[in-house]
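Just one protein chain is left out here, and the rest sit where they should.
Moving on, here comes subunit A:
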Amino acid sequence: MSSLFRSEEMCLVQLFFQTESAHNCISELGHLGLVQFKDLNPGVAAFQRRFVKEVKKCEEMERILSKKSTFEKLEQELREINRNHAALRQNLIELMDIDSLLRMTEDFFEEAESLLTYSEPPSEDSVFIAGVIKQERFPAFEKVLWRLFHGNFVLRHTEMQATEELQARGAVKKDVFIIFVQGDHVREKIRKVCEGFRASLYSCPKTLYERKQMSNSVMTQMEDLRMILRRTEEYRAGVLTRAAEHVQEWGSKVKKMKAIYYTLNLCNIDITQKLIVAEIWCPVSDLTLVQSALIKGSEQSGSSVTPVLNRIQTQQTPPTFNRTNTFTEGFQAIIDAYGVGTYLEINPAPYTIVTFPFLFAVMFGDCGHGLVMTLFAVWVISQAESLRKWKNEVLNDVVIGGRYIILLMGMFSIYTGLIYNDCFSKSFNIFGSSWCVRPMFHAHGNETLHEYHHLQLNPFVPGVYSGDPYVFGIDPVWNIASNKLSFLNSFKMKMSVILGVSHMLFGVALSLVNFVHFRKFQDIFLQFVPQLIFMLSLFGYLIFLILYKWCITLRSETAPSILLLFINMMLFDYQSEHVLLYRGQKGVQIFLVLTAVLMVPVLLLVKPFLIYRTRMKTRHQVGEKDHFICFLLQVSMGDIFVYQAIHTIEFCLGCISNTTSYLRLWALSLAHAELSEVLWRMVLQVGLKISSGMGSLMLVVLFAAFAVLTVTVLLIMEGLSAFLHALRLHWVEFQNKFYEGSGYKFTPLSFDSLLKTQQ
């Protein structure tokens, strides 16, 4: 039966399957997440295993697909594409310049020809130079030319028509110019000037026919370029979208393959190379599921032979498997952090679900803070999926993994806050206080009230104490009493001792369940019973004294101190002037101490003695010549005695030290209450005490400071501190009464957890 009370029964199963179907079968088992593969080749080093090459290939692919290098590759490709794109655009711009140049110069040439036909005959060395220059540089360009050639040239220029394309890309305005000069030697000079002004020059053919041809070729070139640019942009967009989709997929596929090959390395391949033998641990209750997964896997691979399951008996200890759901996962994790339970040992987790938040709340005890903590936990639970994307390790593990723990801690804190009657260091008066001040002083008039600053309420004066205690929790009158701490300290210390002894007795009782399950009936009488009697007769009696003293009516001046009673009990000190709580106390106490002392030799000596007696018996039966072998096979008696002595001393002294250790419940709750009160008094009260109008503004500012300090100091710091101490109380004081914790955890091959850890 699967439950959280004990770890599951596991079985060792041998699997036989064909080499072809191996991959699919293991993949199916990985999706199921219920089997742990045993290493059948433990002596083989990692690089000698059979599938080591495949594992290496997968690792390399993983590296290639890992984020950094994918982005590098993408980046390279994109850069190349961008470079080509830029070069093509440059070409396009040049061609467009030439095109507009050719169109503009049509007019000039007509004009020039008409001029020349009317005036001088055209000479061979009249040259013309055509080009494009930025519009803003043109005036300076013209001036320089004037100075050089003193007007012996003709310069024509027009603004280049900006097309939509160029305008959209933010190109600068350019001018087209053409210069006609006489003489060949000035060509160089003009070229140098144009270079200085960074004008681009283009060769321009003289005849109309050639110009028309050039214009056409430029047109076609431009069309081609435009098409190429469009294609490049489409290609770039396609590359980006495809890469984004596939990277995620490929990454998870590679991880799965690597896990499968790693698992195959753990198996045995038989001589004929056709069969793979694997040994797995799996829970007994899930055998049918495993079988159906294997059948599915072999069907997928198309093999005719179904895999064979063969359950085998073994002496090895199976791993410990506790079936948990999202709620119990967190609690099981904090138990396993100290030690994974031995196979089939009782699991402390289900009790921890209640006792851990409760012990936390005893140390935290404030309903206001508890409420804030609960609301925070509710928010984390509702947003758990979207918060998992945060990459912060600490936040992910602690806050999101422990969100149900935090919720329970908050809810229990509200409860203990109501019991301590503490909300941001103020008390609620819901049911009406049981104490009344007026009857104490009214009879004698008002002089007592006026004269003295500190007065005491005597409960024996009629009317002062109503006789019925406050219905639920601590009376609110204590919040404004000046001896609040004396009362609360005594109350909280006694409460801590009661809670501690109860917790430890519960731990001892759980050890009984373990003994019954493992059939160690001898240990019940030799260990469980003496331990129980020792604890009950000393510390159980202490609890009785506390509860008894709380229930009877005593005058505080003459009430005996429980601590002194206990010390005198242990020292057998019964002088006549000591006040006792009840008649016959002396006899009862002597009896209890003697019983407890008697249990110590029982724990110390009886078990080794019985082991010694059984050894003597077997030695007689076995005979003389096997003495030597028997002696070698046995642990020596000395070791057994020492082990038992250590165990007994640990338990007996541990009783006292662990009980005292539970006093941290009192210490931390006192610290929390005092911090809370200091915060109210030093921060918020300053704003409240200003009665003028400015008070509200100061209150706004001071409340913000109060809230921030509450969250950081009281919730986070004190919360972590109380969490740690409650955890320690569980791990050490509670679990050392029954828990062995020497198992190893069940780690199944599961693709879900593999992919989750990747993210």
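Everything below uses one rule, namely that contacts are C-beta pairs under 8 Å (C-beta built on N, C-alpha and C of every residue); 3 or more make two chains touch, one makes a residue touch a chain; residues count from 1.
Keep in mind that, in the parts below, contacts and distances are computed from a predicted model.
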item	value
Listed names "Ribonuclease kappa-B", "Protein transport protein SEC23", "AP-2 complex subunit alpha" or "Integrator complex subunit 4", with the criterion being the UniProt name of the chain not displayed	"Ribonuclease kappa-B"
Selected residue (touches chain absent from view) among A:Ser696, A:Thr712 or A:Ser742	A:Ser696
Residue in contact with the excluded chain [from A:Gly370, A:Gly402 or A:Pro476]	A:Pro476
Touching residue (missing chain; options A:Ala704, A:Met717, A:Val732 or A:Leu755)	A:Ala704
Hidden partner chain, residues of subunit A it touches	372, 424, 426-429, 450, 476, 479-480, 685, 688-691, 693, 695-697, 699-700, 703-704, 707
